[in-house]
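See structure below.
The complex is shown incomplete by one protein chain, all other protein chains being positioned as in the whole.
Order as written gives the chain letters A and B; numbering starts at 1 within each chain.
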Amino acid sequence: MASQQPPPTPSDPITSRSLAGWLLLAALVLMAALGWSIYQEEVGLRPWRAYQSRFSRVYSAFLEKRLAERQAAEKALQATPAYQTLRAAADAADRVARPLDRKIEQEVALADQQRAAMIAAFQTARSLVGTLTYDYSQIPDAPGDRSSKQSALRDLQQAIHERHVVEWPAADGTVSARSFDYDQLNAQFNELLDAKARLMQQRGQVDQPVKDAQDKLAAFVAQRLPGLNSSQLAGLLQSAQSLEYSIHQIYVNPPGKTVNYLGGGALVDRCQSCHLGMDPTLVPPSLTLSRADLGLAGSKNAPFESHSERALLQIHPLETFGCSTCHGGNGRALDSVETAHGRYEHWPWPLYYPENSQAGCQNCHAADAWTDYAPALDRGRYLFRVKGCIGCHNYKGFDDQATQLQDAQHSIQQLERQKAQNLIQVAQLNHLGDTATSNDLAQRYYADATNLTVRNSQIETQVDVLDSRSHDLLQEVKRVAPDLKEIRLKLHRDWIPYWLEDTHVFDPYAQMPQYRLQPDEAQAIAAFIWQDAVPGPPLPSQPPGDPNHGQQLLETRGCLACHSIGEGSSRMGGDYAANLSRIGEKDNYDYLVRWILNPRIRTAPYCPFEHRDLTPADYARHNLPFVFDLEHSRCPNDGHELEVQQPTVMPVFRLSVQDARDIASYLETRKTTHAYAPASYLDDPKWFAKGKALVSFYGCAACHEIAGLEDEGRIGTELTDEGSKPLDRFDFGFLLTKSERGVLPDGSRSARGSWHDLKGFFEQKLHQPNVFDTQRYLPNPQDRLHMPTPALSHDDIEALATFLLGSIDASQLPPEYIYSPAGEAAAIQKGWWIVAKYNCTGCHQIAVGQHTGLETLPMYQGENKANLPPVLTFEGARVQPQWLKNFLANPALSPTDTNRDGVRTYLQVRMPTFDLAPDEISALVSFFEALSSQPLQYMPPVIHPLTADETRMAREIFTSPAAPCLKCHMTGNPAHDQTATAPNFLLARDRLRPEWTKRWILAPASMAPGTAMPSNLFRYENGRWVFNGPLPADLQHYQGDMADLLVRYMLQLTPQEQQMLAGRASSGPGKK
Amino acid sequence: MFGDWHQLWVIVSNPDNVPVVALLFLVPFFTWFGLYQGVKNDRLIARLEADPELARTHHRKTQPYHPTWAKEVHVWPYLLRMELLVAIILTVILLVWALTINAPLEEPANAAITMNPAKAPWYFLGLQEMLEYFDPWIAGVVMPTLIILGLMAIPFIDANPLGNGYYTYRQRRFAVWTFLVGLEGLWIMLMLIGTFIRGPGFMWFWPTQTWDPDRIEFQANRNLDQLFGINGDWLRHLLPASWNAEIWAKGLFGIIPVALYFLVAAWVFYKVINATPFSRKVFGRMSLVQTVVMELLLILMLSLPLTIFLRLLFRIKYVWETPWFSI
Partner (left out) sequence: MPEENRGNPKTDLLEQGEGKVQALKHWFRTKLDEQTEELKRPEDTQLYKAFFRVGRVDDARNRALHTLNNLFLHIHPTKVNRDAVRYSYTWGMGGISFYLFIILTFTGVLLMFYYHPTKVQAFRDILYLEHDVPFGLQLRNMHRWAAHLMVLAVWLHMLRVFLTGSYKRPREFNWCIGVLLLVLTMLLSFTGYLLPDDQLGFWAVTVGTNMGRATPLLGSQGPFGPQLGMTSYNDVRFALLGGSIVDANALLRAYIWHCIALPLMISIFFGVHFWRVRKDGGASGPSPVMLESEIRD
């Protein structure tokens, strides 16, 4: 109704209403929004500003403190007389130089004034003359009238002779008017320039002594107070205080190269905008910042430390590598910590977490066996080998020989097949030839036949090459785990199922990971390997030995470098090989003795060509004795190389049979009272087939040698590029959602939130390999994830995770970033692979700062350190390569007397015989030479024989009470050698390098800290080394270098000489 | 498992889903807003129909009116100021939106790594949803074309002269219903399903059900002919041996239900169109072409929900299967 009777003349709601209010409001809100967007741009997206101002604060405070300390120190130093004298000298020099200096200064000033006074006149004159000369040159010589030309010439002359008046300042300060014509101006001007140059030069000469004195002073201070001096610190402080907000950026864009994961384009890293301590312009390399230094020890959010490993930055300059190349992350982003660190869903290359930071090294150093500065990574590689990962998972670089051997064997097979075919063809061709209708046809057939025979002989030569290569390879290829062909001789049968059931119950440190076998599976496998093993011949039964002596031997000969013994806190020894605590429960005594004597012995040789173990019958057939070793390594049936040794890395310790029995007897005592259920079913043939299937299903044959399955390959995924697989290729199973929401499999919350990333996957997988089967319904055990559980500590898991995270597809990186060493560096890496394989580092320190297994053992503490095996950091420089070859081949250095060390017979611990293949030996030799940066070709220097005088002289020194060499060094006299602590000199001739020997006798302590060898035997005196002890008067005159003399003498020492001297020493006063 | 609110939050908070969430509120609001004004007009119409006298004098609007007021006002300033205001407000909304929510950017494109779920942009999710029920050539090509053509055809098949330039429901019941069903009941509904319901593998996850990529769905779709066990035995002896009787049988059989549906649907719509005297009057104004086109479009439109219905309830994939195409 209302609309029908509108109130009289109502105002029109549309025209009368004003929107001004609303418009104003809207406009204001718009302004606010714009303001916000500017704030966001300036502040919101620039959190680094806050960091920078904070850094400026704390860093300035830090520097102020340092500066104060430094200034105090400098003041103290200035008080010392030494400084005073130098200071005085400097002042004196200054006093002498100053007056002359002043004078020259004044003369220079005068010259400058005069030049200033004349310059205007000179320039005008010059331009005028120049112009007129040009004009004149432009006027053509008209043969007729030359007037214009002449007039121009006249003008020019006039200009040249025109005089210019100059207000000329004189030395006494007076100013007089002098007039010059053009030439004089010119001359005067140049003269003044020369004069100034002369004066400056003079001044330099005059001040030289002052400079020298001051330099001396500075050098003195620098030497007494190393590090940044107060003025440098002040400079830093200045720059720290006046730090302006700016993005600190590393921009890497080498032309035509790709330096970031996005492929193409430049790498832009702005990490230093917050990590200001990493910016060398702010924090010079000579300064290291820790949070504690900055008083931020507690602070979670103050990323100001300087780089933890400055040396790495020397090798990998920031301006070439940036940060994210090694560490990952989104170097460009600065708007928040998450984005900058690339720790958000859609950034494929997140920052490595601190515990995995060394994964970055692996990216480019994937081919290394040992990477300096990357202990965690090296540990990861070590575990990958020792824990048997390598058994199932292929990884490029690991265990290359195995692949090479396979290839060699494969091609041998092919060639032989071809050879056989050829022979058949030859026969046919000959037959055709015989039955040929025409003569020349027959000729052709015979020709073809002969060609084929020739080809066959070619094939044979190829096969020979392959065979001799295989000979070495068969020697080099080692298996991760023991040979199962001999378990009937080796093991207590009842122990096998118990072990299979749960390896970690029997040995918590077991190399063999723990399979989750069903009872029947375990039974089947046990039965199969038992029935599959060789039944005999039975081993000679050994009489028992002396356990106590055995224990002593075990603990001193060096077994514990690889093996550990004891459990829990009482456990000692290395984790490279099995723990021996309960070995008594598993091994047969007789076998153990044989094993300790020589672990490489096989019951029967394996023929890779026929894929079977040979029997005496095979040898008998070719009426050969059943003898097989490295010399007799060809198969009687087909003439190809045999596997004549156990493929184990365990070396031969050259023990006497008695010692072996003692050790074995001791080991037999290592047992608990565990009662084993009788495993009667082991002989039940019904298990065989199933067992065999299971064994190849679980890939046992990849680590163990098992009859009939010798050629089984690796069953695991290759891990070479594991770290760069896209995340969705990793099957998190039903844990996916949990992982995304940071819930760990056990229901607890993950400290770092979501663990749906490679790190998370690797960690969980290594901790519990079947974790991603959680909630899955998999009734058939063989459908379940069957990666076994390795025995790993938390740190081990992190180490392996680091190793895997770093293992990325190399094509993601620019080739020139990938470390592919050549020459010595290559030799070093090649050597490290072998060192890692045989665990040389268990006994020897090879790299500086590297730790050995033995050095941690209780029996090598304190003064017993002297009983440790020699440190090899200098080995390449110390010994001659040829000698080293021989030594590695036979550490006893004697074919007959082998129950001892070749060099240090006085040591309990023994260098065992590894039966290294020739190329392994040469690789090791070059390794040691390269490691101590020796040239890879060795030229033995000539050693001049001694004159009679020199001999007497040397003898004096050699036997002088100040240096009774033979007191400690071995002489070959058993009574004496009991107490000796140093090698026999007779070895020196072939063993030592003269130059090293000299360095050694001069300063042994600096090469091997804590050595028994006395230092300071010689003193340096006008250009030569002189013996530091009493010398008979008639020898005082000797002018030569006595150290050289002694070296020459030692290297030419004859047994007779030594006998004689030794006799003298023992009778002489040196004895008491 | 249900009750996973985190999952729901993940979907809703996905930047690209913001417009869909907005849609959830905007569409109902504006539908209400339009119909509300329509109903107000309808009341007025009812009054005027009842009272011809009033109808002659009345200004026939619900907006306030006075004879002295100008029928038209100047664009400047009365309209422009309004436009300015709206522009400013819109700008503010955009600015704030852009400041608070970042446009998504995922990993660099990589054909080797498939996304799960791989979804079209939200405004095409309707089509992607149709893909679940139809062969691509229908869902991806025929349907879109029909939708566009159908929309364009509307003005030419709507013979109802009323409701031109004012909101009304009563005068255009059928038109309004059809359109709302089409736009909101189908297009937007499918889009919402595609956004909120379709998870990994484009499987059906109810709200607050966790999107589990490992989930496996029982799928056993059969064709109508299988339901009736058509295998062409009865046809085999009639055909030359070279012909594949089964295919022919299925092909021929398929025609039946399709034809049936067309007839029934046509009849139903005919009834609906002629439900009231008024609608009969409107129908009377329609030419044959108009009728046929409208019937066709309506039938095809109805086929969409029907197919979905068949698929979801009876797991029927095709009703008509031939080697070349299947429906």
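Here is the rule we use: contacts are C-beta pairs under 8 Å (C-beta built on N, C-alpha and C of every residue); 3 or more make two chains touch, one makes a residue touch a chain.
Please read these numbers as outputs of a predicted model, since none were measured by experiment.
Mapped onto subunit B, contacts with the missing chain fall at residues 16, 18-19, 22-23, 26-27, 30-31, 33-35, 37-38, 41, 44-45, 48-49, 52, 55, 59-61, 63, 69-80, 82-83, 86-87, 90-91, 94-95, 97-99, 101-111, 113-115, 118-124, 127-128, 131, 135-137, 139-142, 148, 151-152, 154-156, 158, 161-168, 171-172, 175-176, 179, 183, 278, 281, 285, 324-325. Remark: the residues of subunit A touching the chain excluded from display are 12, 14, 37, 40-41, 45, 262-265, 332-335, 346.
Criterion: only the chains that are shown with their structure count from here on.
Centre-to-centre separation of subunit A and subunit B, using mean CA positions: 67 Å. Of all the residues in subunit A, the ones that touch subunit B in their complex are 3-4, 6, 9-10, 12-15, 19, 22-23, 26-27, 29-30, 33-34, 36-37, 40, 262, 345-348, 726, 728, 733-734, 736-737, 741.
Residue ranges on subunit B touching subunit A, taken from their complex, read 6, 58, 62, 64-66, 68-70, 73, 78, 81-82, 84-85, 88-89, 91-92, 95-96, 98-99, 104-108, 110, 112-114, 116, 210-214.
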